[in-house]
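All remarks here apply to the structure that follows.
Right, subunit A next:
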Amino acid sequence: MSPTVKLLQGNEACVEGALAAGVKFFAGYPITPSTEIAELLAERLPLVGGRFMQMEDEIASMAAVIGASLTGTKAMTATSGPGFSLKQENLGFAIFTEIPCVVVNVMRGGPSTGLPTSPAQGDVMQARWGTHGDHPVIAVYPASVPEAYELTIKAFNLSEKYRTPVIMLMDEVVGHMREKVELPDVPQIPIEERPRPTVSKENYLPYDNNQGDVPPLANFGDGYHFHVTGLTHDQTGFPTSAPAKAKVLYERLHRKIENNLDDILMWETKDMEDAEIGVLAYGSTARSAARAVSLAREQGIKAGLMRPITIWPFPEKLITQYASQLKSLVVAEMNLGQYVNEVERAAQGQVPIKRVLQANGELIRPDTILQAIMEVK
Partner candidate 1 sequence: MMLAEKYLRDAMMPHMWCPGCGHGIILQAVIRAIDKAGLEHDKTVIVSGIGCSSRASGYMNFDTLHTTHGRALPFASGIKMANPDLNVIVLTGDGDALAIGGNHFIHACRRNIDITTVIFNNSIYGMTSGQYSPMTPVGQFATTSPYGNIDRNFDVCELAKSAGATYVARSTAYHAPSMPDLIVKAINNKGFSVVEAVGQCPTYYGRRNKLGSPVDMLNWQKEHAVNVAAAAHLTPEQLADKLIIGELHNSSAPEFTEKYDQLVARLQGRE
Partner candidate 2 sequence: MGRKFAVAINPKWCKKCGICAAFCPRQVFTHKAGHVPEITAEEKCIGCNQCEQRCPDFAVTVRGKNDESDS
C-alpha cells in the first residue's frame, strides 16, 4: 500500500513517529513550543488503547513516564527548556535505573523563561550533562519534519534496546514548521522492544552482570518482585556502597553506550569527499549550512557539510575522519559556543575551527555561514 502523505508540523510528526513506535503512555505539562505534542497525544492515545495524563508539573510528568515504563509500556514526555531543567533529576533516575523512555525537548531561547517562541540551540550541553553525576546519554536531533518522524521511532528503538532514556532535541522552527511527511501504514523502520527476562522468576536479577551490557527488564506486575532504586545498586537492584560493586555498575552503564557507537551514532555528510572547508551544524542550522555549502561550491570553493544526527554520545569519528583533510572547519550553532568546544576537542588541533555563533532568537542565515567559509577558504 502507498503511504499516506501529510503536511505536518515537526511536533505532529513526532507524535506520528511515537505512535508508529508503539507509544502507549504520555505524561506532560503544557509548555511552549512543545505543547502540540501533548495536545495531539491527548487526542490520539485513547483511540489506540493508550493513556494520556496531564500532570501537575514537569517533575511529575517525568516521574509518571518512568512509572509507566516499568509496567512494560512504551512511554514518553515532551517539554521545552524550563521544563527540561525540572525533569533533570528524574531523567538521571531513569538513566541510573535503566528504564526506557523518550524525552523530547523542543528548544526555546534561554536561560530561564527566555524566548518561548524563538529558536535556539542552547540546551545542547544540558542534554549531555543536565542531570548530576557520571552518566552516558543518547540524544538525537532532527533537522526536518520528516526526520522528526523517523528519529522519534529511532529514539524509542534506542531507548528500548539499550534500556535508557533517549532525548530528542528539536529546534522550535522544526517543531512548528510544516513539511511533507510520508507516513507508511507499517513503519519502514523495524520496531525494537526491550530485552525481557528468560530466566525463572526466582533467578531474575534486574541488573544482571552476566547478560551482556543491557540486562533484561521485567515488568512490574509479572511476579518478579524486583527492586528499583536511585541509590547505587548491585546486580540484584538493592543498594550498595561497596566500591567494587559501584564500579561494576558505572562502568557497565558507560560501556553499554560506548561499545555500541556504530549502532547508536547517525550522521549525514554532503560534498565531503573532496572538501577543504568543512561546515558542521545540527538541527535547523544544518539547513542553512547546507545552503551555504551549495553557494560556496557554485563559487568553486570545495566546501562540505557534516551534520551529526545523534549528537550524544559525541560522534568523534565524524570529526577524526575528516580533520586531516580539511583546511578549516566551520562550526555553526544557535548559541554562544557549546558543541563547538566538543568539536575542537575531538579535532585535536588537526584543523583550525571557525565559530559561527548566534543567540538572538533568529536562525543563522546561509549567507552568514557562507561569509565564514569565504573568510577561511
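Heads up, the rule we're going with is that a contact is a pair of C-beta atoms (placed from the backbone, for glycine too) under 8 Å apart; a residue touches a chain by one contact, two chains touch by 3 or more; residues count from 1.
Behind the choice of candidates: all candidates are chains of the complex that A comes from, given by their letters.
These numbers come from a predicted model, not from an experiment.
Of the numbered chains 1 or 2, all belong to the complex, but just one touches subunit A: 1.
On the side of subunit A, the complex with candidate 1 involves touching residues 24-25, 27, 46-47, 49, 51, 53, 55-57, 59-61, 63-73, 75, 89-90, 93, 220-231, 238-239.
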